[in-house]
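Incomplete set of chains, arranged as in the complex.
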Amino acid sequence: MPAEELITPQSSLETSDDDEAWVWAQIKAEARRDAESEPALASYLYSTILSHSSLARSLSFHLGNKLCSSTLMSTLLYDLFLNVFSSDDPLRAAVVADLCAARARDPACLSFSQCLLNYKGFLACQAHRVTHKLWTQERWPLALALHARISDVFSVDIHPAAKIGKGILFDHATGVVIGETAVIGNNCSILHHVTLGGTGKAGGDRHPKVGDGVLIGAAATILGNIKIGDGAKVGAGSVVLIEVPPRTTAVGNPARLVGGKDKPSRHEDIPGESMDHTSFISEWSDYII
Amino acid sequence: MPAEELITPQSSLETSDDDEAWVWAQIKAEARRDAESEPALASYLYSTILSHSSLARSLSFHLGNKLCSSTLMSTLLYDLFLNVFSSDDPLRAAVVADLCAARARDPACLSFSQCLLNYKGFLACQAHRVTHKLWTQERWPLALALHARISDVFSVDIHPAAKIGKGILFDHATGVVIGETAVIGNNCSILHHVTLGGTGKAGGDRHPKVGDGVLIGAAATILGNIKIGDGAKVGAGSVVLIEVPPRTTAVGNPARLVGGKDKPSRHEDIPGESMDHTSFISEWSDYII
């Protein structure tokens, strides 16, 4: 993957084995450079990255160590993760797409290895991908035990049944809660404290359906089986109880559509990729006064 | 406890030894079934549930392992928890009522054992019950040390002095903050990121008093020594600085009563049990436009 393609991360949806190899080579090169410049970190970088022969092994090792507990041993988790990551090519492509998403969209992300090692949103999401696979295999108790560990360790609570696309950036990620029947499309960016929640104690399909390229600002709460259309944007701190059409912006508590519900303003960019959190402000200000 | 009674969890307030025995038998049966279907999890299920002779022992073991650190040893915590749980019947009844509340109200809760093992809200609440007992015994430093561990491990921060009733569901639970002089009644359901906070640096009685059967939506912030009446509901993302009368709903930032402050609408159900998060929407929409 040539560097310039990083600027068009939607291409990450078609990540191939070559992309994986390229990203893994980048990660090893970055880790080698960092180990040399910072001996205090070299042991950490060798154990997490440089001693491993593949991205799947490195990630399985890292997640196994982060999520293990005194009663759920690291080798068991390592085995489980490695087994899933090794055998599921699309899942591994999603891992690569998520690495590229963080690298491309988060200005604070200096390298792929930083994301692989440090981003709790990235790690929680990849661990979720494994719990989701277990869920589809009807291995519910194991999926739920892992789910609980992810919530304990990363403060990210994604129900194993939730469906999450590729090229996802969970930025900062602390406090994210995503319910059982939620769906998230590809190339979305979701900030910390975001809730995709249900509506009550009845079972069934009760959580939001988020399209492709959506940006959801920090601390937004979206409740119920409603659609957030492709390329939509939800402002930080919004409480969304209504459908949000494609390429429109919902803001406020309760959230309303910028431009009005009848003729909402439509933006041209894909907020999930452009990460433009605040461009609606002037318009909104007009609207709310 | 016959299964159908689960539908009327308010009865959980009168849990008896029989209920505890019945729930514990359920938990063991569930764990046995899961251990058989998922060998990878069997070791975990035996160490946390199946090797123990009582719910009190199982919970003490599980909490001891979750909350221990390199300087607060698991055996010390196990001893402490077991001592409290074994000797305090009402406290144990509250544990059982909380298990029943999760099972009855959370559609994602498939079994009692899932709640016992995996729900950080449940675990944080039971650990809080122990810190509260220590607090009433004026064992402040120990109570506060445990309080800090609960906040570190579960991201749930309940001051040891706060009083919490029975049949409580802390759903998802990450980010819950409950202050020193807060009180929560029975059969309440409280979502994640909820704050029951104080008003400043003066000491004294300064936190909310929440009645029975209250539902507090995700990310709601309630500040000051105000009453949230029995059966009231607080919408997700609300910032509540005013009293909320019984069986009324407060929403918005700042929160206002649905139906208006003079004649707020009254609902018939008990939101803490019905978990109806969003039925006020149509009415609210009318109100806010």
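Every chain is named by a letter (A and B) in the order it is written, and numbering of its residues begins at 1.
Following the convention adopted for this analysis, a contact is a pair of C-beta atoms (placed from the backbone, for glycine too) under 8 Å apart; a residue touches a chain by one contact, two chains touch by 3 or more.
All of these numbers come straight from a predicted model, not from anything done at the bench.
K.L.:
Going from the 2 copies shown, figure out how many the entire complex holds in this file.
P.N.:
6
Keep in mind that, in the parts below, only the chains that are shown with their structure count from here on.
K.L.:
Rounded to a multiple of 5, how large is the rotation, in degrees, that superposes the C-alpha trace of chain A on chain B?
P.N.:
120
K.L.:
With centres defined as the mean C-alpha position, give me the chain A-chain B separation in Å.
P.N.:
28
K.L.:
Which chain B residues qualify as touching chain A in the complex?
P.N.:
34, 37-38, 40-41, 43-45, 47-48, 65-66, 68, 74, 104-108, 110, 114, 117-120, 153-155, 172, 174-175, 191-193, 217-219, 235-238, 251-253, 273-278, 281, 284-285, 288
K.L.:
Name, in rising order, each residue of chain A that touches chain B in their complex.
P.N.:
Residues 69-73, 76, 80, 139-142, 144-145, 147-148, 151-152, 155, 157, 159, 174-175, 177, 179-180, 193, 195, 197-204, 206, 219, 221, 223-224, 237-239, 241, 253-254 of chain A touch chain B in their complex.
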